[in-house]
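Structure incoming, see below.
Every protein chain except one is present and positioned as in the full complex.
To keep things simple, chains are lettered A and B as they appear, and every chain counts its residues starting from 1.
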Amino acid sequence: MFEDRSISPDSIEMLGVAQKLGAELTWDRYAAQLPQCGFGETGLCCRHCLQGPCRIDPFGNGPQVGVCGATADTVVARGLDRAIAAGTAAHSGHAKHLAHTMKKLAEGKAPDYAIKNPAKLRLVAERQGVKLDGKSDTQVAAELAEAALKEFAERHAPVEWAMKTLTAGRLKKFGEMGLLPYGIDSAISEVMHRTTHGVDADPVNLLLGGIKCAIADYDGMALATDLADILFGVPQPVVAAANLGALKKNAVNIAVHGHNPVLSDMVATLAPQLDADAKQAGASEGINIVGICCTGNEVMMRHGIPMATSSVSQELAILTGALDAMVVDYQCIMPSLTKVAEGFHTRVITTMSMAKMPGATHVNFEEEHAAEGARTIIRLAIEAFKKRDAAKVHIPALRNTAIAGVSAETVVGILAKVDSADPLKPLLDNIVNGNITGVCLFAGCNNVKIPQDRNFITMIKELARRDVLILATGCASGAFARHGILTPQATEQYAGPGLKAVLTALGNAAGLGAPLPLVLHTGSCVDNTRAVAIAVAIANKLGVDLDKLPVVASAPEAAMEKAISIGTWAVALGLPTHVGVVPPVTGSPLVTQVLTQTAKDLFGGYFIVELDPTKAAEKLFAALNERRKGLGLAEKAL
Amino acid sequence: MRHVIVGASAAGMAAAEAIRKRDPSAQIVLLSDEACPPYYRPLIPYLINKEKTEDEIARQPRSTPARLDLRINVHATGLDPARRSLTLTGGATLAYDRLLLATGASPILPDIAGLDGPGVFTLRTWEDALGISLAARDAKRAVILGAGRIGMKSAFALRHLSLNVTVIELLDRLVPQQLDAESAAIFAGAVSNAGIQTILGHTLKAVKRQDKQVISVVLDDGRELKADLVVVGVGVRPNLELAKAGSLRVGRGLQVDNHLCTSDPNIFAAGDVVETSDILSGNPIVSGIWTNAAAMGQIAGDNMAGGNSTYAGAFSLLNAMELGGLPVISVGEIHHAPGDGVEVFAERHGSNYRKLVLRGDRLIGFILVGQIERAGVYQTLLREKADVSALRRELLGPKFHYGHYILSQAKKVDRYMMAG
Partner (left out) sequence: MKRIFVNPERCTACKTCELACAIEHSQAKSIFASPSEKPHSMNRVFVEAADGRKIPIFCRHCDDAPCVAACISGALFRDPKTDAVLCDSSRCIGCWTCVMVCPYGVVGRQLELGKAVKCDLCPERASPACVASCPTKALVYEEVEGFSKNKRREFASAVAGG
């Protein structure tokens, strides 16, 4: 039942509930959309001017050019570029929000925030060219915030986070190719400009422009991760939980959903203060904060808050009848939540003035009054709790343990317990000796077109048994969390002998008394940059560039424009990058070829589009072996 | 009710189909004077270069009406309309309730010295085609008299067999009935690319033989061309012997009314034997076109079985062909010069050519070379003598289609398009 929708048992259970209630969910809406437009699927529809909408016939029987003369290659490339720009804009919004918050904090305007990690503040500030001597944390923070805000503007030099965190090899290559963006928003704006009617019609030039924007995306994400660590703490390993079973019948359940810890961290921090109020309202277990999507990752890593669900199954949390409030900021939040909530007492609360939803309650969250805002929100949830209909409550029992919080610092910290002088050595030695074939970073979303988590779980088993060390972020982490993969037990069950040996040794070194979890939960989507930091460290130690490392990436159930922008910079950084859905590019064989083949010649990285998860794992394994061979390492047999 | 049909080609078979549709229990006797099962006559050029086998041009059961009493290799030599009976070779008689004469036409052999004898062929039957194919095995140089469709198809077939081929045509262009000067010029390019030589504006005076074998031909201007195989394709003449034997009224062809009934109320006629009228001009014509034969057969058969269909006349030009890689569709009156109420719109881009001929508010002819899509919609305008005044711009535009047509026909009901 529902195998075509999800393989996650708690989702499946709630799909049964949904069916009984006649609730319309994303899967139903997707079915109603079928068949989806073939012109859209192939990227051959253009709506960039009022002389359209134009479509190009992929079979060659109808028109082959748009009204302005744009060919299939141009139309597809422009469309892809706009998706990259949109993804970059989303991460840019997230990053600048953190920068503004830090600035306000430094100016004393946002007293509810604090510098949780002054060491990282100083480390990052110094790296980014801020002079430290004699300055207080507040002063350093002020200058770092300024430097961060400058990233978004028109500038006369390449963006600084990229310049300071990438390898020299990558920077040289990007510089020579003219791909270093001078400003994050500048890059986004340039894409919008070059893709409008009558600007850039050269498909390869367009794609290179998209790559430049994707590098700006990386820059914003790296900045976001740094500032979040400074403001909210560098993640350390934490034992948390996952699945809808994390909801508690006797607690006021509040889900934080969306992306920015500026909101979710405040809600999570303040919740204990209002425990008493909750108990007074009849919730014997007080307040229970759960996370959905990336912001769930942020608070899981820093506060051990459980991940109730994510992405495509977000509506199911409301259907449990036990969710008293869903608090959202921006990105990946389905507008259908308010409709789903109509049958329940759940309060859907929007918090950002640029992200509202009809039917939601809006509490404008301002950093200046963050604590107050958080308390208002929590109180609304407590009020809502009183209206809960016990008869409608159905919380699935499934509740997996999930170990999270593997920042780059964590990885180095654990490795340092094995070799304090040269922490990367144990990792490299094990790659060289073949215990570890290589590293795969899983990222991205769930996609309604794929049974939820099916690709993730199939691939994890195939790669783990091939001794691939796996990192995960975003809703990939969410998927693994749901299936108990973020546990030592999963290592025992699925890891190949080499991987198991390494994870066991590291787990013991870390004092866990058990192997490290099968997948290292590295954070939210912006925290994909944590994996880059590790890769850069390894590359620099080996004296090669990123495109030589046995490191690959996979977004097997990608859905959002942010996944496209991240995938693009992953390719530009030299990673073979797997995507498990067909992006809207096949209408142009040229663009398709550039993304999957020419990119390899230019960057070392390239896209692998493979819908079958078993084949995808095989292709990634082959790509890892190709890298091993290039480094003079023995290739791994299966 | 016994229906007897003389002739098992396009008209005869279409009539049999129509009779069977209207009267499932009728007895249908179909006589063919050829010693082979019914086949698609237009395909016989493919037998010359063995591009198709005899099986591949034979009519299949799915295109043959049910319960047909088919008798091949049967010649009808006598007709007694009063007694309603046919006489067959050997003396046997065959009685009928209704009779269809679909005896077709035979190739004209011009009065040219030396034409008679081996090595000279017409191309009308599959026996002819097999004969040419056999002769081509030992032949090196073929001469085709007449650059009509038969002549050109033979030319390409023989060229595929690597013979040296020369086509001789009396008029000043190739395929002169079906093409105008412009399209003939485009076609000439394809013909020349295929390595076929052409001599326009001339005819043959004589065929020279040695020991009965053809060794050369002599043109009207005295030129002599080496040749060892001659194909003559200068037109056909209706086979009227049987009609005359029954004293039916004949002119250039067997004369019929608009129900395709002859001067005898129980005898109908269809196909190449018939003298019908040109649908556009009303002039009497004899049509040698498969499509027209099938259309006539269908109406004649329907009427034989009790129907009341009328035949509006035939297009004297109703041509679709692809030769030398060039597709051409030409219908109606395409040879008019502008003036006297006639407008001619023509445009050419490389080997794509389009000409529309209008008289007043009616499309009276068109020719499409290259981009022949949707020709049938133009043909409908011709056949219905439609008033195209509201359609002019679209008709002359780059993509005229059925949507334009149906919207212009306010009273016409298209049963497949719904309201509301």
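What we mean here is this: contacts are C-beta pairs under 8 Å (C-beta built on N, C-alpha and C of every residue); 3 or more make two chains touch, one makes a residue touch a chain.
Please read these numbers as outputs of a predicted model, since none were measured by experiment.
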| item | value |
| --- | --- |
| Per the touch definition above, residue among A:Gly62, A:Gly108, A:Gly511 or A:Gly543 touching the missing chain | A:Gly62 |
| Sole residue of B:Ser106, B:Gln177, B:Gln213 or B:Gln409 that reaches the chain not shown, by the stated touch rule | B:Gln409 |
| Residue touching the undisplayed chain, where the options are B:Leu43, B:Ile108 or B:Val250 | B:Leu43 |
| Selected residue (touches chain absent from view) among B:Leu130, B:Leu200, B:Val377 or B:Leu396 | B:Val377 |
| Selected residue (touches chain absent from view) among B:Arg62, B:Arg137, B:Lys212 or B:His349 | B:Arg62 |
| Absent-chain interface as seen on chain B, which is shown | 14, 40-43, 46, 56-57, 59-60, 62-63, 290-291, 294-295, 298, 318-322, 327, 329, 331, 372-377, 379-380, 394, 399, 401-404, 406-420 |
| Positions on chain A where the hidden chain makes contact | 35, 37-39, 41-42, 55, 57-62, 582, 586-587, 589 |
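The working rule: only the chains that are shown with their structure count from here on.
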| item | value |
| --- | --- |
| Where chain A and chain B are represented by their mean Cα positions, the distance between them in whole Å | 72 |
